[in-house]
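The other protein chains are all here in position, but one chain of the complex has been omitted.
Up next is subunit A:
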Amino acid sequence: MSMQDEAKPLQGREDMIEVIGLNKWFGNLHVLKDVDLNVKQGEVVVVLGPSGSGKSTFIRTLNALEEFQKGEIHIDGINLSNDVANIEAIRKETGMVFQQFNLFPHMTILRNVMLAPIWVRKWKKDKAEKIAFELLERVGIPEQAHKYPGQLSGGQQQRVAIARALAMQPKIMLFDEPTSALDPEMIKEVLDVMKTLARSGMTMVVVTHEMSFAREVADRIVLFDYGEIVEMGEPNEVFENPKHERTKAFLSQIL
């Protein structure tokens, strides 16, 4: 808790994510319009916006799950282009957590977490297993290690998904509506894990509808509407004194 109160000196830090003039079309539909965003190392950015505003599409372009047509993205200094080597390098640096968990149902929890470290990071099995157990401990479910995803609750599955992403020791974590598919009583356990992660200094971009989480954890709020960034600022600013009409409209609907 005390960590949160310390003001993070973000000014001097390097940009982990740099997005310049990003444009994307689905066919003729212009879904991202001139998006600019810089995220500093250790910063937690929460992306809000009504559904269909392009916020999910945006976060998915950051690790090349979606292509874009115009603009530039640099992740930890690597230019995201069509070059497969660059894409692979960026994916090594970024972990992603999905709305639908997307655990691999044919593997045990442990093997889910160990898969990428062994085959992408080329770690020895013992090392991968040791770290997998540490991470499962950290997300609070080491005792489930030998079960299959289908035997776990939604909240547990999502925590495993976080552990799986962390196992690659990424510099950036992307969360695409991580609590939207969960039953209400399970949301808290996932958010708690995410809060701990934020306090540990991880760079995070989080798309979510959890306003309390945004208020408490975010260093910056970004509000998307119709594919563009409408408003950006510190949580207090955005929630208490929204400048833009569309921000006010959005906040009035959900608060």
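One rule holds for everything that comes next: contacts are C-beta pairs under 8 Å (C-beta built on N, C-alpha and C of every residue); 3 or more make two chains touch, one makes a residue touch a chain; residues count from 1.
Criterion: contacts and distances are computed from a predicted model.
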item: UniProt protein name of the chain not shown, from "MoaA/NifB/PqqE/SkfB family radical SAM enzyme", "Cytochrome P450", "Polar amino acid ABC transporter permease" or "ATP synthase subunit a"; value: "Polar amino acid ABC transporter permease"
item: Absent-chain contact - pick from A:Asn102, A:Ser153, A:Ser180 or A:Thr196; value: A:Asn102
item: Which residue of A:Leu22, A:Val44, A:Ala116 or A:Ile162 touches the chain not shown here; value: A:Ala116
item: Hidden partner chain, touching residue among A:Lys40, A:Lys92 or A:Arg159; value: A:Lys92
item: Identified contact with the non-displayed chain, of A:Trp25, A:Tyr148 or A:Tyr226; value: A:Tyr148
item: Absent-chain interface as seen on subunit A, which is shown; value: 63-65, 84, 88, 91-92, 94-96, 98, 100, 102-106, 108, 115-116, 119-120, 147-151, 161, 164-165, 168
